[in-house]
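Not every chain is included here, but those present sit where they belong.
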């Protein structure tokens, strides 16, 4: 039986991470990730590892840095405005608790995204799926993310540009 | 009852090295492209390893037409439209599967063999004397042929042989296959799909364009450099290097070769800095030597071509074992599907690099690709207005370096590959 306090802590942590993305506070967001962290979005729920085929996202921390750095200065490059998002999180639970304290948690998330392209309703997209976090204890006592995997409901589908991390 | 398009004259669209923007915005022109270009050219469809055993099938597209490729009992690959000859339902709902007994229509259960032969009609008695099965076979794709395991289809009965269509570009496929220590390559079961609101030709006219990266991808170059600054250039991961590569000076691309070939094909040749450093101790290189002998092996490893275009259906990247199929859907909607290949017998690392390349170069989430997709959509919008109807294709018009019957060599900065595409386009559309 998992301590309710831990479940609550994890649920808050997962919600807070999503909130940082909505805030586009990417510096704080990156700080939640371990140096060896992996952030990935498979193209099929059947992909068990990151070496089975291409993925929508497969980022290590450097790629996360580059990706977010770019979102912070679109105008500088004549690129379109960065999207704005809103995440809602539900049903966060702890799926596994390893002896070394590593926590595997999962949640259901739906994300609304808006790109300012002047196409009205078409500029709004809805993403959603199962999000799985592998979490560790940081020296500071807080949680850090070792891995985040997002299984989109339409993982196998075809996407238009996805600029913002999910 | 659709009103007929007026007669077609290529000069309406191609004139003095300019293309009329209607080529990207006119739905009726698109309809003609489907019949005249995708109805005549050889279209890349799949690789042998995707349907290894009899009964295996995949559903692919020739233009806007879905086709089922099935391995028949003789091991041959058959191609038919994904359409029942009875009332027109699609036969297959899944993009791949195993149908050893043929394809059964979900509506009334008619069964068709891999080659479209009508094998079973439900309640056949209803048709005695009024319907001959042989009249309701599904018409086969006129030609299916493969080159070194890569399967192409052609709807035109009068099509030239595949090898003739490929011509010099057969080397694009050789380049990929020869890199396998066993001569065998295997397609990943997982594909990477993205789409954009724009014309299919935009991709072909962008992929060999070596001027745009320094501008269109400046954001990712700068971001990658920012990361390099943070972590130290010596510590950057391959993905970051890939982004920085777009920042090479124009002089680099000016020196680099572009090779264009009849039929609209092309590639960027020469020295992208991705050639293998000869290393006799390296197991992979040893394996290639064992297979090809030292001379050819070093030639293969030394080959360093960038995206090779097989107009009008696919782009090839042998060095990273990635193929992209460009699928036209509407004049203003296009899907691009990425496939990665395992070099059987090569170290796992080779495979991992291929995956990384495909993910970085073909995902809608790739900072690089998302730039390109944005550009395609901005061109669709921009080509919808303004008084200027003609788009220049003049870059590098006078800079060709070598011309043979098989190909022409120009600086990689030239728009020759676009002119070359429209030459093929005009010929087929006529």
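Each chain carries a letter (A and B) given by its place in the written order, and its residues are counted from 1.
Throughout what follows, contacts are C-beta pairs under 8 Å (C-beta built on N, C-alpha and C of every residue); 3 or more make two chains touch, one makes a residue touch a chain.
Since the structure is predicted, the reported quantities are computational estimates derived from the model, not experimental observations.
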Stoichiometric formula of the complex, labels as displayed: A x3, B x3
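Rule of thumb we're sticking to: only the chains that are shown with their structure count from here on.
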Of all residues in chain B, those that touch chain A in their complex: 188-197, 218-220, 222-224, 226-227, 230-231, 236-237, 239-240, 243, 335, 337-338, 340, 348, 351-352, 355-356, 358-359, 362-365, 367, 369-371, 373-374, 377
Complex contacts: residues of chain A adjacent to chain B: 41, 43-44, 47, 50-60, 62-63, 65-67, 69-70, 73-74, 76-77, 79-80, 117, 156-163
